[in-house]
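The structure under discussion appears below in the form of structure tokens.
Only a single protein chain was left out; the remaining protein chains are all shown in position.
The letters A, B and C name the chains in turn, as written, and every chain counts its residues from 1.
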Amino acid sequence: MQDLASQLAEVGRLCYARGWALGTSGNFSAVASKNPLTLAITTSGVDKGLLEPNQIVEIDERGRVVRGTGTPSAEATLHLAIVRSRGAGAVLHTHSIWSTILADAASDPAGGLTIEGYEMLKGLDGVRTHEHREWLPIVENTQDWSAAAPRIEAKLREHPEVHGFLIQRHGLYTWGRDLSEAKRQVEILEFLFEVMGRKRGMAWPL
Amino acid sequence: MQDLASQLAEVGRLCYARGWALGTSGNFSAVASKNPLTLAITTSGVDKGLLEPNQIVEIDERGRVVRGTGTPSAEATLHLAIVRSRGAGAVLHTHSIWSTILADAASDPAGGLTIEGYEMLKGLDGVRTHEHREWLPIVENTQDWSAAAPRIEAKLREHPEVHGFLIQRHGLYTWGRDLSEAKRQVEILEFLFEVMGRKRGMAWPL
Amino acid sequence: MQDLASQLAEVGRLCYARGWALGTSGNFSAVASKNPLTLAITTSGVDKGLLEPNQIVEIDERGRVVRGTGTPSAEATLHLAIVRSRGAGAVLHTHSIWSTILADAASDPAGGLTIEGYEMLKGLDGVRTHEHREWLPIVENTQDWSAAAPRIEAKLREHPEVHGFLIQRHGLYTWGRDLSEAKRQVEILEFLFEVMGRKRGMAWPL
Partner (left out) sequence: MQDLASQLAEVGRLCYARGWALGTSGNFSAVASKNPLTLAITTSGVDKGLLEPNQIVEIDERGRVVRGTGTPSAEATLHLAIVRSRGAGAVLHTHSIWSTILADAASDPAGGLTIEGYEMLKGLDGVRTHEHREWLPIVENTQDWSAAAPRIEAKLREHPEVHGFLIQRHGLYTWGRDLSEAKRQVEILEFLFEVMGRKRGMAWPL
């Protein structure tokens, strides 16, 4: 747990440095125990640029703190839903400029964002070629994640091919078998969002 | 006071690193004593990338230096007006690319900038939902802040819901109960300015 | 070899810091021995922000590991093709936002990208004046570099004036007599890509 907390704190500081977790935005978790399920997760309202291991608490599968002090992120139920539906070992939520902009409105009829044909896509788990079509659902923002989490968990079970999702005007959720895989997926997706976003500002078509 | 000066110097260096206080721009203060009111405030003309505690002076409520050496920022009267009208414990003025651009001209009929519907707004003091409509007044720039400060103080008393304001082609003022709250609000607002600014460069509507 | 591995690791971390090798993207090599030819090259799937010398292996001219542990980059055959056809001492592949965008589609009839009239071009090997017209071929992306490398090697022999090439939606390859020359060319070309890319977003013509 101590080791996980240190690694989560380091990931948080890296995301802050890149501008992906300014203010008190962003939250990060990793599975501390599989059976019974517990998560190490960042507490609410902390400055990610100064994130320290003692700002990480351990919660059980109902979101109650079992170790450490502090209030877990209000989105803890979302982390638990992702861990359950995906068997993820780590869940990272970044709140970057480009993910916020691209999550402003769905850009495809299925209500999501489609990214296709980029080499960088191969950094996503299981993708073997750039000739890949990645689809990220864009879900509505809410302040009641306990109510919304089951719907998102159902959506993730319905779309097992998905590597992340966007929350409208709120940012990205992605995950991985462990923290380093989840960090890699954050970088891949944030890179692709910036490419997509910058291209939309150009005089030539997408 | 020594501790406050160190914290202000650190905030200054962080803002410089992000490009929010280049040249000698930006100025930062925190309440050192409430009764009588004194402020720790950055001196004029210093390089924020090299900001040291000894470049912070303590001023009284009339802006006179009571501790340390150096000339307080020419905008000290504005800091004092904000502290008085808001009960703020810290006031930060950043001078970023995006706040300068967005403060070029009012974008709403009320003479300000409106930001609405972003999750990041919840980082502002007292905001509980993304379904929030934040309005920032844009005030005219001047070189006579002693004359302008009472007008701005009156405007802030008239709009108690406001979390910051922009000065035309000059940047942002925001505040907080203490320095870490003020720093959080700087990051929240600068993030939202960048989102708004980048969206204006795009082919799709706001 | 140990020294080369340290230098490659440092170049990798610098490219990561600039956002040119996020996720596990980018790969970097330098000639360890000329006769027989061996290359020090980054292994596949490593985080360039944490790149360490022990993540560099030595491969022979057929791409087989002769020192160190790990799988060499899948693009090792491309590095070897460049070293053979150009006599390069180091080969760097960055995967930046702007090179990805500019490599989206050829912007000239010859199937490449033309950059002309910039002082920065003088940082390219042998260029003596800003009145220079640099042409970078844009090659198709593939997942079979063993098959594609001979075609690229032939193209490079056909165009001895070329200082780098782009892979469609995948990034830049450039090289130099040694690692510091290759690093200089990466910076020159990435700078020029950003200039070209940003200009395309503007209201005034290229």
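Simple rule for what comes next: a residue touches a chain if its C-beta (ideal position, glycine included) is under 8 Å from a C-beta of that chain, and two chains touch if they have at least 3 such contacts.
Computed from a predicted model, the values in this text were never measured in an experiment.
Q: Given that one chain is not shown, what are the shown chains it touches?
A: Answer for the hidden chain's contacts among shown chains: B, C.
Q: Based on the whole complex, identify which of B:E10, B:D47 or B:D178 touches the chain you can't see.
A: Only one of B:E10, B:D47 or B:D178 touches the chain omitted from view, namely B:D47.
Q: For chain C, enumerate the residues touching the unshown chain of the complex.
A: Touch set of chain C with respect to the missing chain: 14, 18, 117-120, 123, 128-130, 180, 183-185, 187-188, 190-191, 194-195, 198-199, 201-204.
Q: Spell out the interface residues on chain B facing the chain that's missing from view.
A: 19, 22-25, 47, 49, 95, 97, 100-101, 104, 141, 143, 167, 169-171, 197, 200-201
Criterion: only the chains that are shown with their structure count from here on.
Q: Indicate which of the five shapes (line, ring, star, complete, other) describes how the chains touch one another.
A: Line.
Q: Looking at where chain A touches chain B, is over half of the residue numbers used by both copies, so same, or under half, so different?
A: Shared-number fraction below one half, so different.
Q: Could you give the separation in Å between the centres of chain B and chain C, each centre being the mean of its C-alpha atoms?
A: Here chain B and chain C have centroids separated by 44 Å.
Q: Check each residue of chain C and list the ones that touch at least two other chains.
A: Those would be 201.
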